[in-house]
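Right, I'll just put the structure down here and ask away after.
Note that one protein chain of the assembly has been removed; the remaining protein chains are unaltered in position.
This part shows chain A:
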Amino acid sequence: MKLLRDTSLIFNRQMQLLLRNPVWILVGVFQPVMYLLLFAPLLKPALQVPTNAEAYEIFVPGLLVLLAIFGGLFQGFGLIAELRAGVIERSRVTPVSRLALLLGRSLRDVVSLIAQAVIITLLALVFDLRVFVPNLLLAYLMLALISLMTSALSYGVALVVKSEDALAPLMNTVAQPVLLLSGILLPLTYAPGWLQGVADWNPFSWAVNGTRALFRGDLGAPDVWQGLLIMAVLAVVAVGWAAREFARSVR
């Protein structure tokens, strides 16, 4: 009960501050829209699929997963600003739940990601993308889990390193191989065998395969439950770890 109450207090404050600066939402949508308009048209010939719809079916889920990963990983910067302003320390002397300090923030990140995802999906409809609503909702669940995990991870790391200078290279080092080895931008169907083998060890590769299956309308594909399960487990682990960092002493 207390956890729920505390989480909603933190979440509401964070949402209020986010909405006070709607510029960030615009920026967050602008970039993916550019990908949608300028990059996606190259895909039909490149992927050798007969229609635009099919190209978008492959590309849009990848783009959304990409947004979820990167959006989450860079949330730590905001936390470092809060650390510096003394806001975190002020919360830590109150009896507020430490898990709520994390969840309130991560849930804001999940909500803003889903908002971005909805806008992008709606836009893709204009380009003949078609997807069943139940499948779409499951895909959003996948995105929410990814974003919960990456943002918690980023907060935990931010609390450990405590400086932007250390966080930026760290997050980039994590993000780049994750991106290249997951088939996020292009499916790894045409990749050499060794690359596919490496990608099997990348949890995000499972997530993106699952999301693509959902967009394809293939709800029964094992990729779907496997991806959801892997992301759920990792999200729980990341949240647990990051909440402990909130409880530990922070300078």
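One rule holds in what follows: a contact is a pair of C-beta atoms (placed from the backbone, for glycine too) under 8 Å apart; a residue touches a chain by one contact, two chains touch by 3 or more; residues count from 1.
What we mean here is this: contacts and distances are computed from a predicted model.
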Absent chain [UniProt protein name; select from "Nitrite/sulfite reductase", "Aldehyde dehydrogenase", "Spermidine/putrescine ABC transporter permease PotC" or "ATP-binding cassette domain-containing protein"]: "ATP-binding cassette domain-containing protein"
Residue among A:L38, A:V93 or A:V126 touching the omitted chain: A:V93
Which of A:L9, A:V174, A:A191 or A:A232 contacts the chain that the document leaves out: A:L9
Missing-partner contacts on chain A, residue numbers: 6, 9, 13, 16-17, 20-21, 82, 85-87, 89-96, 249-250
